[in-house]
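Just dropping this structure here.
A single protein chain has been omitted from the complex, and every remaining protein chain is retained in its original position.
Chains: A, B and C, in written order; residue numbering restarts at 1 for each.
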Amino acid sequence: MSRTAQYVGVVGPGSDVTEEVLAEAAEVGRLLAIAGCIVVTGGLGGVMEATSRGASVAGGVTVGILPGAVRDEGNEHLTIALPTGMGEMRNALLVRTCDAIICVGGSWGTLSEVALAVRTGVPVVMVRGWDLPEGPLPAPDASAAVELALTLLDQR
Amino acid sequence: MSRTAQYVGVVGPGSDVTEEVLAEAAEVGRLLAIAGCIVVTGGLGGVMEATSRGASVAGGVTVGILPGAVRDEGNEHLTIALPTGMGEMRNALLVRTCDAIICVGGSWGTLSEVALAVRTGVPVVMVRGWDLPEGPLPAPDASAAVELALTLLDQR
Amino acid sequence: MSRTAQYVGVVGPGSDVTEEVLAEAAEVGRLLAIAGCIVVTGGLGGVMEATSRGASVAGGVTVGILPGAVRDEGNEHLTIALPTGMGEMRNALLVRTCDAIICVGGSWGTLSEVALAVRTGVPVVMVRGWDLPEGPLPAPDASAAVELALTLLDQR
Partner (left out) sequence: MSRTAQYVGVVGPGSDVTEEVLAEAAEVGRLLAIAGCIVVTGGLGGVMEATSRGASVAGGVTVGILPGAVRDEGNEHLTIALPTGMGEMRNALLVRTCDAIICVGGSWGTLSEVALAVRTGVPVVMVRGWDLPEGPLPAPDASAAVELALTLLDQR
């Protein structure tokens, strides 16, 4: 693994997600893996699982930063599953470990990650998420989101 | 201090705040102190300082959960100033220590706290903040916000 | 409360403690309160409770940094009880919030706090604790421990 690999966090709801959002998440994971990025998620279900699956199937490396203290709560597509026991405080840890964040879909937990990323200067791209003030950059679909995130990373 | 005291977090921007927002924050702090609540903030300037000042002048107890590792970065109206060295991750800690959150004004850091509170079931009241989907309850001013927060706490 | 108050953490086992150790802990708490220090503990039973009681009876301010997510797990002698939900990771937080540490008695959890304090340059005084290499300063009893801690704080 190159030390210059980019770490991209993909955040989104763990449940109550439409098939469309899940498909978009899987595609984001796949494209990030193909681009050589390490894909970081909260490690659970929903968008987190779909993204990890998409990245994993494409041969990518996936990291799950789990809220609980038990590794087994991680989904089955994680290369590295890290229990933190920090609960939702792990959202802040996840943001800190990433060079950029792509948000797919919206939820309050997701919003906390997006807000922390903007607050701490981590570039954020949003697909199918909430309408928010200037800060996160919107993208129409997975392909545009990954392209935009990679462009932002190149500019850093 | 009664063990049954309620801990109310007041969150809001640390800079670029209008005088109106600062006045509202100070009034929130004052009213919470009069109600016997312990007032928890991020301990720095802007809304955090105004709230702590308002509470302190009214004889209240104020706690500051500081992002840095140095106690002196706390404002001068804190009864208890706790350096955490956790950076913005302390936003999640602040939310966890509180029974309810009142948000005065809006910023990305503030939004992360509001979102985490909603996510983890902590009641949130917002004054002069951002428009957000269902979750945080809006209040027109400090007085209404404190009254609403106290009502929510009574119902728990 | 003066902003110049010193925060002294008192660490020690939460259970399986002798009466002698508990008495020493209560005396440490009492003497710290009299000296105007804010007394910080892990907020639970055993040495933590005895220390908080000693400080509280003497009119001192006591802070409990709790491992769990529920305020009620704190003992009844805490002025401020802060649930963190961080589990034993809160040991590191406790050390960071303190200007000096007094260790009364020994346990593995306590040792983690002592080691982190030495590692991060926080002065440590030990009463009735484990034999450790150079680092923590031993004291024969509560009175000597508090005196030594205050001297170390004056020298900072």
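Assume a contact is a pair of C-beta atoms (placed from the backbone, for glycine too) under 8 Å apart; a residue touches a chain by one contact, two chains touch by 3 or more.
The model shown is predicted, which means the values in this text are computed figures rather than measured ones.
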**Asked** Please identify, in ascending order, the residues of subunit B that touch the omitted chain?
**Response** 69, 85-87, 89
**Asked** Given the full complex, what residues of subunit C touch the hidden partner chain?
**Response** 86-89, 91-93, 96, 107-109, 111-112, 115-116, 118-120, 130, 133, 135
**Contact footprint on subunit A, counting only the chain that is left out** = 1, 3, 7, 38, 61, 63, 69, 71, 74, 76, 78-86, 93, 96-97, 99
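Here is the rule we go by: only the chains that are shown with their structure count from here on.
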**Fill in**
In whole angstrom, the CA-centroid distance of subunit A from subunit B equals 29
**Prompt:** Taking each chain's centre as its mean C-alpha position, how far apart are subunit A and subunit C in Å?
**Reply:** 40
**Asked** Which residues does subunit A have that touch at least 2 chains other than itself?
**Response** 86-87, 89
